[in-house]
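A single protein chain has been removed from this complex, and every other one stays in its place.
The block that comes next holds chain A.
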Amino acid sequence: MRVLKPLSAVAVAVSLLLSGCGESSSSTTGSEFVNNDGSTNPTNPTNPTDPTTPTEPTTFDEAALVANLVNNVLSPALTQFHSFAEAQQTQIGAYCSAAKAQAENADSLHEQAKNSWRAAMSSWQYVELMQIGPLLTNGKELKGNIYSWPAGGALCSIDLDVVYHEAGIINGNASLPYDIKARTSDRKGLIAIEHALFNANYDHNCTFENDALAPWNGRTVNERKVARCEFAHTVSGDIVDNSSEILARWQGDNGFANQLLNAGGPGSSFDTPHLALNEISKALFYMTEELKDKKLGTPLGLFVNSCGFESCPQDVESDISEHSKENLLANLRAFKQIFTGEGSNTENTLGFDDFLDAEEGTEVKQRMLAGIEEAEAALLALDGSLKQAITDDAAKVTEVHTKVKNVTDELKNDFINKLALELPQTSAGDND
């Protein structure tokens, strides 16, 4: 029994230690440690919709702001693109018929088809800067089917699909019927149509020729025009289908628009209007990486491009159609619409600018509004296309980049801090 007494003491000591073993942790941090750089030190929330709750509740009517942005900015942009996409399909169809018949008005219809693409593209560039909800789901699948930029664009891939489309089967394999729905996004969408309609070089762009492609360069220009046009027509139909799908997921009782509008209410995935607003604000960050760095910085040689680190005109967006300036203009105006709330209803202009006023951010608002105006003015001051401007006067393009950067600097710092919004992880790394 002499064993029992010390054993009991051991048991008690161990129980105490195991149940309440001492543990403590404390820290002091630098002013920017809390807002961790997502790329180097992110944390993972148990709940995936990590709330960014303001430290003090705002008196500003965030739900009203969400409602105006949804109803007067975001929804109209989507419906407007849909109508332009349908018009594009019609115009391309008309051009194809004329080209096939070698009709006299074929060239004129070709120009109209190109114009319909330009209109659709400009309209899309509004949506491009409004990437939320169904445009983001499943790895941006629907968005990519309409416009896969910055990925994709290899002309050889599109050339192959032109011949596969014409043959109705993939590379001579009868068991693989051509189905535009099953084709990857880099072979269709607005980029593919641009190549099919605008590229005046009718030879293919591949360094190798498979059996399906081998006869291509030996065919007449008109045959190749027709093949490209009919391919473009099929693609334009696919764009309409994808646009319809986006609208279906956006509209209706269970649509994403209602999720935003009913934030805080039953059935919404947003617990508060602030979280809905946060979701919309993420779209604005398109201006940082895509617009500033990829559309301007890369062709300017600020980032590695196909020329190395030099100005590289061919690396602009929409290179073949030389539509890049118009794309940028649409992006800037879309940004401005979200920021100012100035959309389809001129009587309701509740925007982030008003939210900034309410949160003692008037100076930030003014700097951002001035920045947007200056960026747009600098862009419009370019002579000719962006591609031409990079060749002729890169300094002017650099000026556009500088003005855009003024806005994104505000966006990434004072804007989100004043409004207690979240910096998207993709914008956390600083390329400046």
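Note that in this section a contact is a pair of C-beta atoms (placed from the backbone, for glycine too) under 8 Å apart; a residue touches a chain by one contact, two chains touch by 3 or more; residues count from 1.
Convention: contacts and distances are computed from a predicted model.
S.K.: Can you pick, from "ABC transporter permease subunit", "3-oxoacyl-ACP reductase", "TonB-dependent receptor" or "Polyvinylalcohol dehydrogenase", the UniProt protein name of the chain not displayed?
M.R.: "TonB-dependent receptor"
S.K.: Which candidate, A:81, A:95, A:270 or A:285, sits in contact with the chain we can't see?
M.R.: Candidates A:81, A:95, A:270 or A:285; residue touching the omitted chain: A:270.
S.K.: For the chain left out of this view, which of A:195, A:274, A:292 or A:387 touches it?
M.R.: A:195
S.K.: Across the whole complex, list the residues on chain A that are touched by the chain not included here.
M.R.: Given the touch definition above, chain A has residues 2-3, 6-7, 10, 13-14, 17-18, 21-34, 36-49, 132-133, 136-139, 144, 148, 150-158, 184-186, 191, 195, 205, 207, 259, 269-270, 279, 304-306, 308-309, 315, 319, 425, 429 touching the missing chain.
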